[in-house]
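Working notes, beginning with the structure itself.
Only one protein chain is missing; all other protein chains are in place.
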Amino acid sequence: MEVNIGQNQVLLQIKSDDRYLRLVRTMVEEISLLAGFAPHDISDIVLAVDEACANIIKHAYGGDKSKDIFIKLSLLSSGIEVILKDYGRKVSPEKMKGRELDEIRPGGLGIYFMKKIMDSVQYITRDSVEGTELIMVKYVKKCG
Amino acid sequence: MEVNIGQNQVLLQIKSDDRYLRLVRTMVEEISLLAGFAPHDISDIVLAVDEACANIIKHAYGGDKSKDIFIKLSLLSSGIEVILKDYGRKVSPEKMKGRELDEIRPGGLGIYFMKKIMDSVQYITRDSVEGTELIMVKYVKKCG
Amino acid sequence: MEFERKTESDVDVILLKGDMDSHTSPKARDFFAGILKEGKKKIVVDLDGVKYISSAGLATLIEVFQKMHRYGGSLKLCGMNETTKGIFEIAKLDSIFAIYETKDKAVAAFSS
Partner (left out) sequence: MEFERKTESDVDVILLKGDMDSHTSPKARDFFAGILKEGKKKIVVDLDGVKYISSAGLATLIEVFQKMHRYGGSLKLCGMNETTKGIFEIAKLDSIFAIYETKDKAVAAFSS
């Protein structure tokens, strides 16, 4: 991941350890506040990013706590962009889709939450590049 | 700043903009919690790091909001280490000392707070290296 | 996460404290496994001390719900805040779980 950030960006680097998820959540909360989101939207965005990180730890890194996760948060003119970069197992982006909710079972809600909450959720893998980049965007709605 | 972090470290990169101080504070709070500090110590550590960042923005970067600040937080076996790296104006470390409190005046409390709160406060500049590194350590006290 | 357990008449009331995310949920799972082993039929889980719940926390509660259902027990939830209520709603779990505003209402519902 490049080390240049813009004026409206912050970059957090953590290890793939679940104990840092709280830290990630408070960070997303603060940036969402700066972006001008309403409290209800802020808790949603926090959930989406938490789920994305938890998935990287569990699926991309298979529970290995020693790997790197880069989280870049950007304040857009009216919204927020979250980029999560890992160097773990790649899965083809088409496979990253949430399930339907008709069946009640433990698990399988993470991607559903992310897609439901964010305006855009995009997994990017490239043959020449290690790992996966996940780009999520949410805009501040003017009313409602 | 190197981009390798250890298992017990997190790295935050922000621009030298005061609006990110809240984010820095919540992050320091979360890591201090993980380190096992008592609530009273946690607010003190948060204060020390806030003051250090505010000083970098004001003094090292002269209020320029577009510069980089790297904040590396490490969980020690019994405490916390905070490293702040800037690429701004260097001042010889001996000049970085807090004033006495006998005179009541606005300003000049930042370094006093940092030294009062942390167990160790160390400014490092090198001729061959741009900017300043500030290393602060605080240990969890077993009693009292 | 912290867990407090008390009995009100024949109902087991479990008070959860802390965020229920993928870090803390394994502990919650272990805790509930111990309780379910006793075959408890009436359980109220009070989420008053839970500020945040992720899909990992929801999975834990769904598991408890389903296991209890299998042996004829019943689970009721209470004490949600705006955030946790919102998360149950997005997951459409608010219609699956028996959710009450307060612990007293949840306990009372067992004897009505």
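Of note:
Note that the chains are named A, B and C in the order they appear, and that numbering of residues resets to 1 at the start of each chain.
Keep this in mind: a residue touches a chain if its C-beta (ideal position, glycine included) is under 8 Å from a C-beta of that chain, and two chains touch if they have at least 3 such contacts.
Values in this document were obtained by computation on a predicted structure and should not be read as measured data.
The chain not shown here makes contact, within the complete complex, with B. Interface note: of B:Lys58, B:Lys97, B:Arg126 or B:Lys141, the residue touching the hidden chain in the full complex is B:Lys58.
Looking at chain B, the residues touching the absent chain are 18-19, 21-22, 25, 39-40, 43-44, 46-47, 50-51, 54, 57-58, 101, 104-110, 112-113, 116-117.
Definition applied: only the chains that are shown with their structure count from here on.
Here the chain at the heart of the shown protein, by mean C-alpha position, is A. With each centre defined as the average position of its C-alpha atoms, the distance from chain A to chain B rounds to 28 Å. Centre-to-centre separation of chain B and chain C, using mean CA positions: 41 Å.
Touching two or more other chains at once is no residue of chain C.
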